[in-house]
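Below is a structure I'd like to ask you about.
A single protein chain has been removed from this complex, and every other one stays in its place.
Coming up: chain A.
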Amino acid sequence: MESVSYQRFPKIKIREMKDDYLKFELRETDASMANALRRVMIAEVPTIAIDLVEIEVNSSVLNDEFIAHRLGLIPLTSERAMGMRFSRDCDACDGDGQCEYCSVEFHLRAKCITDQTLDVTSKDLYSSDHAVTPVDFSDPSDDNDPFEHTETQRGIIIVKLRRGQELRLRAIARKGIGKDHAKWSPAATVTFMYEPEIHINEDLMETLTLEEKLSWIESSPTKVFDIDKVTQQVVVVDPEAYTYDDEVIKKAEAMGKRGLIDIRAKEDSFIFTVESTGAIKASQLVLNAIEILKQKLDAVRLSDDTVEADDQFGELGVHMRGG
């Protein structure tokens, strides 16, 4: 059966890009595509996180599970993650997840010998692989960080030790995805919004006095509209600040000017905001997500031929078939 092709070619326009922040437009596609991308970014882009902790000495106030949980949540730089193996299907180590292909070993040794409290932070974690280290937030290139204090920004605090307390452990970090545990999720915030299309009925607007215009502008909780100082006309300054709260529409109705404004969401264009935990760069996160999405779609396409799919995608194929 030959079907009509609905194939479209989505376009991406990057608005703003930092290491851990990305804002881009996704156009000429629909919500299912945008949402799939979002979901993959949250749940299926692999990263590396501490998964197994062997505690040698722990005389701190926090118990072993507590510390293990905290270690797990520390983001590790995971550029390697896409190329790594899941420890469960690693051939090199029979699945115990301790080999170099599927795991990274960390060591932590801290003992407080002074009267001052010792903060054990992510910087005290020593990695066996220089590519996989705890994320360093005190980025030297980012000097204008208002929260940066040289003393406090030592990393993520794991535990505080007082005199005589000691913490010694070995941790194994593995590759994983956010679906299994949130610690593997590379995304801090992934969200999108429909791009609003705002049409001001200029004729009706001209019937308003300046005070009325101002009060109408004020009614929006976000700064979407403003008044042009010269022409005293209402202009849209930032359509994306609009939160679909309908306040201006309600206000217009309350003023008896129904149809003063028409706001519609563009069904086919989305504005994405992606913030990364630091594990991978936000831009890489999007690329990886697209890669994984492509793999998943390939798996769907090949699903008739299960054996072939298994060869090509490993467990991903099984996963796609609902296995």
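Criterion: a contact is a pair of C-beta atoms (placed from the backbone, for glycine too) under 8 Å apart; a residue touches a chain by one contact, two chains touch by 3 or more; residues count from 1.
Here is the rule we use: contacts and distances are computed from a predicted model.
The complex appears with one chain absent; UniProt names that chain "DNA-directed RNA polymerase subunit beta" among the candidates "Exosome complex component RRP46", "Cilia- and flagella-associated protein 53", "DNA replication complex GINS protein SLD5" or "DNA-directed RNA polymerase subunit beta". Taking the complete complex into account, A:Glu65 is the one of A:Glu16, A:Glu65, A:Asp96 or A:Asp228 that touches the chain left out. Listed residues A:Glu247, A:Asp268 or A:Asp298: the one in touch with the omitted chain is A:Glu247. From the options A:Gln98, A:Thr133 or A:Thr273, the residue with contact to the chain not on display is A:Thr273.
Touching the omitted chain from chain A are residues 31-32, 34-36, 38-39, 42-43, 55, 58, 61, 63-66, 69, 73, 178-179, 181-183, 185, 189-194, 221-222, 241, 243-245, 247, 265, 273, 275.
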